[in-house]
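Left out: one protein chain. Kept in place: all the others.
Per-chain numbering from 1; labels A and B assigned in written order.
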Amino acid sequence: MVASHFTFVAVAYGFAALVFSALLLWIALDYRTQKKRLAALEAQRAREQ
Amino acid sequence: MMRAIYAILRRDLLQSVRAGGGAGTGVIFFLAVVMVVPFAIGPDQKLLAQIGPAILWIGALLASLLGLDRIFGSDAEDGSLDLLLLAPQPLEIIAATKALAHWLATGLPLVIATPLLGLMLGVEGKTLGAAVLMLLIGTPAVSFLGLIGAALAASLPRAGLLIAVLVVPFTIPVLIFGTAATGAVLAGEPLTGTAFKLLCAVTLFSFVLGPIAAAAALRIGRSQ
Partner (left out) sequence: MPKSRSMRISELANPNRFQRLARWMIPLFAALAVGLLATGLYLGFQAPAERDQGITARIMFVHVPSAWLALGIYTMMACAALGTLVWRHPLADVAQKAAAPIGAAFALVCLVTGSVWGRPTWGTYWEWDGRLTSMLVLFLLYLGIIALWRAFDEPLQAAKAVAILTLVGFINIPIVKFSVDWWSTLHQPASVFRLGGPTMHASYLSPLLISALGFSFLFSAMLMAAMRNELLRRRVRTLTIFAANEAR
């Protein structure tokens, strides 16, 4: 075989871990961004009231 | 109702033939693709003759896809889309007519250009005939399936590439069966085999699915 079977298994699981980590990271960062923006906007609204 | 259909056909075809309408551009793009591939692959005549049908299909598919935003594009811009939605004729028939206009302006010229371009690729005789026939059957399917994408993006400006992206997954069966049917003739099998029958089935199915889904998309898009 071109590479040991272990390499294939590692690559497969490694790629999956990469994709899911990226997805989780994006969700977490998006949450923080939206929360920040919302807080800023609501503070602005409160000031104008 | 036939008068309405004829009126829409005439309007769309005239629009496409005018400057900026895109009727000839599809064929030119088709020619460009067919010319570019041999440069990329090299002058191996045997190889080109073998993949020739596939190149013809790819060129025809891409040329058809890129013109899809013209189906509803100008109508959305000048407000005629709202008028069409209010028309007494069924929206499905109107949508089907527009798909027919798209095929007449874009798809049919591609089919007519195929013999010449096929010869450039070394596709000859029975295979070339098969390619023309399969493209004749398959290009309407691309127009009618593309109708759905065009309707979904009708309210979006310059959505040509987006529509192509949306429609490509649906045209893959057309491509698979079309090239398989053409390839069958190249391999010496009969013309009307399984792939041919499936291609016809897909095209007929697209005549039904396309207008229905497109009409639903148009109605829903405008009901805001």
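Going forward, a contact is a pair of C-beta atoms (placed from the backbone, for glycine too) under 8 Å apart; a residue touches a chain by one contact, two chains touch by 3 or more.
What you see is a predicted model; the values in this text were computed from it and never measured.
Across the entire complex, contacts from the unshown chain go to A, B. Checked against the hidden chain, the listed residues B:Leu56, B:Ile71, B:Leu166 or B:Leu199 yield one contact partner: B:Leu166. The set of subunit A residues touching the chain not shown comprises 1-2, 5-6, 8-9, 11-13, 15-16, 19-20, 23-24, 26-28, 30-31, 34-35, 37-38, 41-42, 44-45, 48.
By the touch rule set out above, subunit B reaches the unshown chain at residues 148, 152-153, 155-156, 159, 162, 165-166, 168-170, 172, 176, 209, 213, 216-217, 220-221, 223-224.
Throughout what follows, only the chains that are shown with their structure count from here on.
Per-chain Cα centroids separate subunit A from subunit B by 39 Å.
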